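Quick one: this structure, given as structure tokens, is what I'll be asking you about.
One protein chain is absent from this view; the other protein chains keep their places.
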Amino acid sequence: MKKIINTPENVVDDMCRGFVLAHEKCVSLDSKYRIIYRKEINAKKVNLISGGGSGHEPSHAGFVGKGMLDGAVCGDVFASPSVMQIYNAITKLESDKGILLIVKNYTGDVMNFDGAAEMAEEDDDIHVEKVYVNDDVAVTDSLYTVGRRGVAGTVFVHKIAGAKAETGADLKDVKAVAEKVIANVRTMGFALTSCTVPAKGEPTFDIKDGDMEFGVGIHGEPGVSREKIVNAKELAKRVVGRIFEDMPVAKGADVAVLLNGLGGTPLQELYILYNEVSKILDKAGINIYFNMVGNYMTSLDMAGASVSILKLDDELKILLEAEADTPALKM
Amino acid sequence: MKKIINTPENVVDDMCRGFVLAHEKCVSLDSKYRIIYRKEINAKKVNLISGGGSGHEPSHAGFVGKGMLDGAVCGDVFASPSVMQIYNAITKLESDKGILLIVKNYTGDVMNFDGAAEMAEEDDDIHVEKVYVNDDVAVTDSLYTVGRRGVAGTVFVHKIAGAKAETGADLKDVKAVAEKVIANVRTMGFALTSCTVPAKGEPTFDIKDGDMEFGVGIHGEPGVSREKIVNAKELAKRVVGRIFEDMPVAKGADVAVLLNGLGGTPLQELYILYNEVSKILDKAGINIYFNMVGNYMTSLDMAGASVSILKLDDELKILLEAEADTPALKM
Amino acid sequence: MKTLNISDIKGIMNITADTVLENEKHFCDLDAVTGDGDFGMTLAKGFKVIKVELGNFDSEDIGGLMKAIGMSMLETCGGATGSLWGAGFRAMGKDAKGKSEVSLVDISEMVKAFIQGMQKVGGAVVGDKTLLDALIPAAEAMAEDSKSEDVDIAAAFKHAGEAAAVGAEKTKDMIAKKGRATYLGKRSLGNPDAGAEAISILLRK
Partner (left out) sequence: MKTLNISDIKGIMNITADTVLENEKHFCDLDAVTGDGDFGMTLAKGFKVIKVELGNFDSEDIGGLMKAIGMSMLETCGGATGSLWGAGFRAMGKDAKGKSEVSLVDISEMVKAFIQGMQKVGGAVVGDKTLLDALIPAAEAMAEDSKSEDVDIAAAFKHAGEAAAVGAEKTKDMIAKKGRATYLGKRSLGNPDAGAEAISILLRK
């Protein structure tokens, strides 16, 4: 394992400290519960809390700030934060307008966020609503499973729900727009290499030189299938094709595209893939109204990328383009 | 080699196209000469041109925009752009106030930028000035060598000289402030893995599991010494120590720190290293007035990082904090 | 042995904790195959705190100890493990509240409560390829043993461990319906569930 760390056990604490030192003008850290929150807590707006396992940097702490999240709870690497961590974030960010939890749909995250919300509602009478992001089309949704995973599309939920909350909207309206995003965003990813969880010290999965994992998640979970590596053009075709299978997009539609790097892939390659994705959408008569290219929801040092497509209406467009001032996204 | 590309020959062209598609609101592309330039050329201010080999994304094209560069010339991977590419950038961005070339100090870059400047001055009567960034303290400067390399500190030159040009300052003043930055910035880097140049298809150097290259450049050139990997704290100590050896920083001084990832290292580790660097400076009574943590001057997919320290005075502080609106840096 | 008091229970929990710590990497490796490789780490983190808790706890109330352990898990452990095991221990605590001595019948009830606590938050049933596939057969074996007066507690634990091992083995042939392994679909076939393997190992100590 080749990592710039002190010890595997300290990775998350050291990272949180470094993060807050780097952005001390806008965020603070509760180091006991590993909560990163906006320096000025506004109890007159709906406050948004997200979080999950660490290892997805800049998600989620990087999106704490004006126009996006109010707090992010940092779990261990790839393990959702505990019930008590989340509960403490809720009480810390308590607001007259209530709290919205943005949860990626994983068994652990769902159970812990639900448990914390229940506790805050019962013990502290805080109004808490939750949305579950499940944008990953690699996983087929079925009644018999836990449903699709939440991956990079979560960033759009943070951006849009955050902008809505900033307008002073009520909890039910902020929740409604978050759910609108979730209903309209789909993501598909692939990995060229495994990531290495610091505590494990070795790659999560073995993979041969010419192979890739297609449909991989953001926790080093193996993907849906092991395939031969193909070129950028073909990759774009398969990824976008899988998204369209799940969510058809009409000719003439406006969409937002997030071309997300998984952590070990340089920006150069992300732009190459974006070029191919945008050619495909162009050919299909779909208009990329808004785009983001970069590392937004990573999986430690994994090489690979994901593409998220969000269908836009007028409300989503306005909120997507609203001001954001966070460590990882400024607009 | 595991990369998201079409063919090694097309890497730079595809990347440029993707880049301009992603940022089409603010930049344009001259695809013949691979020049990325501001959509609105302002011939009433000093125009800044930089560039170099590709593979350092977001450098340099990512810094084209308000408050930083006016144009970036993209060479092949790790090869400086040709004389004619640079010459065409100069004539395209011709301005009444003249042109400043920001050149990283490498034999190839210096020769090509010099050759292009000479051509533009002689054939077109354009007033061109040049500065050579040489911040890398890994390389000892000596009369008998080509001098130190230009590495991540270049980003500070773009930011500060760009802000100065935006004020309407004259060429000699913009050049002077660029040279002030160069005189006061030092960088030291290390690599945990080699990068892989697409055309070569294999890592530039072999490196064992427990080893690192200390004092590595940004082109996969081997470093100054091969050493055992040490923890983040010790890495910070060695890197900052080497910088202070070369450029002492007084107690009480204000500095800017750029903690730069080399492309394959995730943000998580950069924050861990930043935490250690900032502890060391704190102990030395040095105040981090400004910081940047992220991938700014990369070396393809190399795992590793560099630390740049810039000593600040009042002028540099104001310019550093001035507005910037570029794809890779907004403030 | 026919009954256990607080120090017996602490002894069992201590052995369990040590087994978890010894198997931290093994449990991670198992989770890496079908999940994300953190199961051992999360569980170990929890049981490290539990060991401290065991030292500090100075009442005779077995239910109180289980509740305290449950709260520690909710505080310390994230992931599916934190909520599940936290809920399990809390439910066990509620069931054994105020008891300073427990018989095999009591223990069998406590284990049932543990399972129900987990099911309340996780909703899994037998066949979903989770730790319940080891734990439920173990509980059934124990319930069976508790019907007769002759079986002593150590023997009952032994039977439970054997049932858990059989149950864990069966998870190899299951397609996951709960937890992270579901993302693998049919690819989860052939590998056991990490949680079930862990239960089988812990109960056989």
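Lettered A, B and C in written order, each chain numbered from 1.
To be clear about the criterion, contacts are C-beta pairs under 8 Å (C-beta built on N, C-alpha and C of every residue); 3 or more make two chains touch, one makes a residue touch a chain.
Bear in mind that the values here come from a model prediction, so they are computed numbers and not experimental data.
Shown chains touched by the hidden chain across the complete assembly: B. Contact with the undisplayed chain is limited, among B:5, B:46, B:64 or B:77, to B:77.
Contact with the chain not shown here comes from a single listed residue; of B:97, B:186 or B:219, that residue is B:219. The residue touching the chain not shown here, chosen from B:26, B:199 or B:230, is B:199.
Residues 53, 75-85, 106-108, 111-112, 114-115, 138-140, 144-146, 149, 197, 199-200, 204-205, 217, 219-222, 224 of subunit B touch the missing chain (whole complex, contact as defined above).
Heads up, the rule we're going with is that only the chains that are shown with their structure count from here on.
Taken together, the touching pairs link the chains end to end in a line with two free ends. Subunit C has its Cα centroid 32 Å from the Cα centroid of subunit A. Within subunit A, contacts with two or more other chains are made by no residue at all. Shown for subunit C are the residues in touch with two or more other chains, of which there are none.
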